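For this depiction, one protein chain was excluded, whereas all remaining protein chains were kept in their positions.
Chain naming follows the written order as A and B, and within any one chain the residues start at number 1.
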Amino acid sequence: MARSPSTLRVVLTHLALVVITLLALYPVLWVVRMALSPSQQFSSDPTLLSGRLTLQNFVDVIWTFDGGYWLFGAQLFNSLVVATATAGVGLVLATSAGYALSRWAFPGRDAGMSAFLVTQMFPGVVMAIPLYILLDTLGLLDSLLGLALVYATTAVPFSVWTLKGYFDTIPVALEEAALLDGASRWTTFTKVILPLARPALAVTGLFSFMTAWNEYILAATLLGDPRAYTLPVVLQSYVDDYGASWGHFAAGAILVSIPVVALFFALQRYFVEGLTSGAVKG
Amino acid sequence: MKARRALQALLLCGVVVACLLAPTWAHAADLTVWHAYRGAEEAALREAVDRFAEGRGHRVRLVSVSFGVYDSKLETAIPRGNGPDLFIAAQGNLGKWRRMGLLVPAGDVSGEHRDPAIEALTEGGELWGQPLAFKSLMLIYDPEVIDTPPRTTDELLALSAALTEDGRYGLVYEAGTPFYHAPWMHGFGGAAIDEMGEPTLDTRAQVDALTFAAELAALMPTAPSADRVSSLYTEGRAAMIIDGPWRVADLGRRVAAAPLPLVSPTGEPARPYLTVEAAFVAARGQDPEAAAELASFLSGVDGAQIRQEVGRQAVTASRVVPSDPILQVQLDQAARSEPLPTDPEVQSAWEGLARALRQVLRGTVLPDRAMAAAQQHATVLRRPPPPPANPWPYGIVLALLALAGLGALGYRLRDPDLRRRMLVHAPDYLWIAPAGLAMVVLVVVPFLTGAAVALFAHHQGEWSFVGLAHFIDILLARDWPITSPMSFGFTLVVTVLWTVSNVTLHVVIGVALAMLLREPWVGLRGVWRALLILPWAVPNYITALIWRSLFDAQVGAINAILGLLLLRGEALQIDWFSSFATGFAANLTTNTWLGFPFMMVVTLGALQSIPRDLEEAAEVDGAGAWQRFRHVTWPMLMPALLPAMILGSVWTFNMFNVIYLVSAGEPDGSTEILISEAYRWAFSRGNRYGYAAAYAVLIFLVLLFYSRLANRLAGRKVL
Partner (left out) sequence: MAGVTLNGLYKRYGSTSVLEGIDLDVEDGEYIVLVGPSGCGKSTLLRCIAGLEEITAGTLEIGGRRVNDLSPRARNVAMVFQSYALYPHMTVRRNMGFALEVARRPKAEIREAVEDVAAMLDLVPLLDRLPGQLSGGQRQRVAMGRAIVRRPDVFLFDEPLSNLDASLRHHMRVELKHLHRRLQTTVFHVTHDQVEALTLADRIVVLHQGVVQQVGTPRELFDRPANTFVGTFIGSPSMALLPAVGAGGTVRIDGLEGELELPGEGAMTLGLRPTDIEVGRGPLRGQIEVIESLGAEALLHLDLGPDRKLVAQVPEPCQAQPGEVVSLLPRVVHRFHAETGERLP
C-alpha cells in the first residue's frame, strides 16, 4: 500500500487489538494465577496479581505415585503416545483418502465425500457404550492402540476435508510431469505431493493430536487402569463431585496445555496457509 | 543411508506399537479392586489392601476409576467380564446393580456393625455388600464463634439471623441441591418416594420443608455453590455450614461438628441421606471367594481400624472406637439419618426437586406451586416405558428396505459404462479404503448400534423392544407441553438459536480481527495472531470449567469486573444461571471465546488470496470502507468461509462440553441443547438409553437436513 494510514487509525487499531487480546487471555491468566496460589479454592479476586505464589500445586500434580510407580510420568507418556499415534494414524488414513477424493473421478466419489462429512454429525454421546463393546470384541479394550484408533476416526473427516481442499490447489501438471518422469502413483504421492502439502499436513496432524490430547470421556470409559490413563482423565478427577481442588486442577491444566500450545506456536506459520488455501478455491 | 533410515523407521514403529499395547500386559494380579477414592481415603484403602495381601500372598490391584464414569463403567464392564473382582461404592445403586446381575451376594456379615449399615445393604433378604463407612451431612461450625450449636431449627434460624450482617453469614449451605435439602425434607416428615416408588413431592410436609429452606436461604447469599460455601467458611465469613466430613480437610480452619438440629414444628430430627459405602463382590470376577474374603477383611475390625486412622473414615464396624469428636458426630448423625434409597425410582424425583428448590430460593415461584410442578415432573419421568411392540413388522420393513437398497445398487450396476469406469478406477478405491473401513468400523457401526437402541426401552436394567414409540413420544411432545424446556421442540429452538448466534459471533469477530491483522502497518502481527489463537489451543473442557467459575454469582470474576467497570465499588451480585437470557449469555460467551480463533485463521488464509488491488480499484471508484468490505472483500471471502461456517455450525450444534460444564442447563433445563439433553436422558434420568438414542437419531437427522439445505441455499455443493 502506497498510502500510509492516519495516526488515529493506527492508534485505534492497536488499542482494539490490546483490549481483545486481554479479553482472550484473561481466563488463561486466571488459570495461571490459580495454579500458583496456595489455596485449593476458587478465588473471587478479579485482579491477577495478588497473594502468595507457590509451585506446590505443580509438585503435587507431578509427584503422584502408585506403589513406587510414577503415575504422572506414565500418564504423560500415555497421553503423548496416544496423541502421536492418533496424529499418525489419522494422517495416514486421511492423506490417501483426501488425495484420492481430490484427484480421481471414480464412481461414488461425491457420495464418499458426503459420507465423511455426515459422520461429523453423529452425536458422540450415544457412542461410548457401543464403542466399548466393539473394542472389547476386537480385544483392544484397555489398550492405547484402541483409543488411538477411535480418536483417529473422529479426527479423520475434518482432516480429509482440509487435505482434499489443499490437494485441489496443487496443479495437476506436477503429477503429469512426475508421471512422464517415470514416477509411479505412489512415488508421485510421496515425493511430489506430500512434501508440497506440508502446511495442510501440519494442521491436520495437530488437529488429530489435539483431539486425542484433550479427550476424557472416552478415555475414562475405555481405559481401565490409572497407569493407562491419559492426563485429561486425571485432570478431570481433580474437580469431580468428591470436591474440587482448583489449585491442582489449574496446575494440571497448565501442564496439559503446554505441549499443545507449544505445537500451536511452532506450527502457526503453517496455519493460515494450510487450513484454507484449499477452501479458497472452493 | 537408506537402509539405516528404514531400520530407524521400523524401530520407531515397533516402539510405538509396543507402547500402544503395553498397558494390556502391564499388570498381572489375582484380585482387582475398583474405587473412586482420592487422597487420604485412597491411601488408607491401599494400606488395608496391602495388609490383607501380606497375609494371604494374593496380589491385589487397586484401580482408581473416575467418579464421573464410575457407574456406567461398572454397568458395561462387569457383564462383559472386564469388571473388577471387588468394587467400593455407596449403596445408592444397589437396586439397579442387583437387577442387572452385577453383584454376587456378600455372604455372612463380617463382625458387628452399627445400624443402619446392614439394613441399608440388605435387599430381598440377602446382604449384598460388606459395609465400610458412613457418610452424611452434618452441621459444621466455627468453635471460635459458636459455643453451643443450635439444637432445633428455631434456634438455628435465630442464630443464623443474629450472625448474619455485612458480608458475614450465620449459616451457609448448598441450598439448591436436593441432597442438601433432604434433611429438612425428612425432618418435616416428607420423603422423595413412597414404598411403591411413587414420587411424593407435593405433600404438605414437602411444602413446609421448602418454605423453611426459603427462610434459611433468605439469610444466605443466592444459590451458593460448594466452592462458595467452603471459601466463605475458610475466610471466616460463615459461622456454620452444612456439609459432609469429606469437606473438612478443605476448610483450612478449626472446625467443630454437631448433628443436624431437630425440626421445631415436628420435633423430629433433620435426617440427612446416609450413604453406606461398602465393598461389593462383582459378578463374573475371577475369584469371587478371594474377593469376598478381601471384602470381609476391609469391613472387619482390622480393615476398619486402618481406614479410620489413615483415611479418617466414620467406619461402620462397631468395635472400632471413633478416634476424634468429628467422627463421633458423624456416627451419631448416621444413627439419625435416612439411608439413601436403593430403589432406582428415586432418581426420577431429583431433577424436579432440584428445579423446585432453585425456583423457590430465587423467589420466582411459591413453594406449593413449585412442588406441584416437581411432582408432575417426577411422575412423567417415572412413567413406565412404552409397551413392548411386535418386532416383526419392523423386521419386515427393515428387510424390505435392505432389499430395496440392494436392488437399487444392483440396478445401477447394470449400467455397463459405470461398471467399466469402476473397473478402470479400481486402484483408486484402495486409496480411500483404509479411511473408509476405519470410519465404517469405528464410527458408523457404533453409531448404528447406538441408533438401533432407540427402538428399545431400557428400564431398570432391562431391555424391551418398543419400536418407534420413543420417536412418537418425543416428536408429539406427549410428556411435556411444547413450551416446556423438557420438550424436544423447545430444546430444538434453543439449539438453533445457540448455533446461529455462536456462528454469527464467531464469523463477525473472526473476520473483524483478520481484517485488522492483515494491515501491513500493524506492529507485531505474528505476536497478536499467536496470542489470539490461544483460546483454541487450550483444551475446551478446561476453559469451560474456568468460565463456569468465572460466572459464579459470588466467587466469579465476571461480576467483580462488571462491578469495577460500572464503578459500583463492589462486585455485582448477578446470578448468571437464574434466567434463561443470562445463562444463555454465559454459555454463548464461553463458546464465542472458544470458537472465534478458528474463523479468524480461516479468514486470514482467505484474505491472502484476495488481491488488494481489487479493493484499491473500488476505493478509486469512490467506495467507502464499509462498501469496499461489503461488496468486494466479503463476497470473495464467502467461498472459504461457507464450508467453515457449515462445519462450525455442525460442531456448535453438538457442543456438549460447554453446555454441560458451564450452565448445565440452568435455569430449569432451559439452556440445555439437544445433545446435552440426550446425555441427561442417558445418564441422569434413570438411564433411558433408548430414549436418549432416539434423541441422537433426531439430532443426526436435523443436521443432515441442515447440510442439504445449506448446499441448496448456497447454490452449490459446499460440503
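In this text, a residue touches a chain if its C-beta (ideal position, glycine included) is under 8 Å from a C-beta of that chain, and two chains touch if they have at least 3 such contacts.
Computed from a predicted structure; not experimentally measured.
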| item | value |
| --- | --- |
| Which displayed chains the hidden chain touches across the whole complex | A |
| Omitted-chain contact residue, chosen from A:Val61, A:Leu145, A:Ala178 or A:Leu218 | A:Ala178 |
| Among A:Val192, A:Leu206, A:Leu222 or A:Leu235, residue touching the chain not depicted | A:Val192 |
| Interface with the unshown chain - residue positions in chain A | 171, 173-174, 176-183, 187, 191-192, 195-196 |
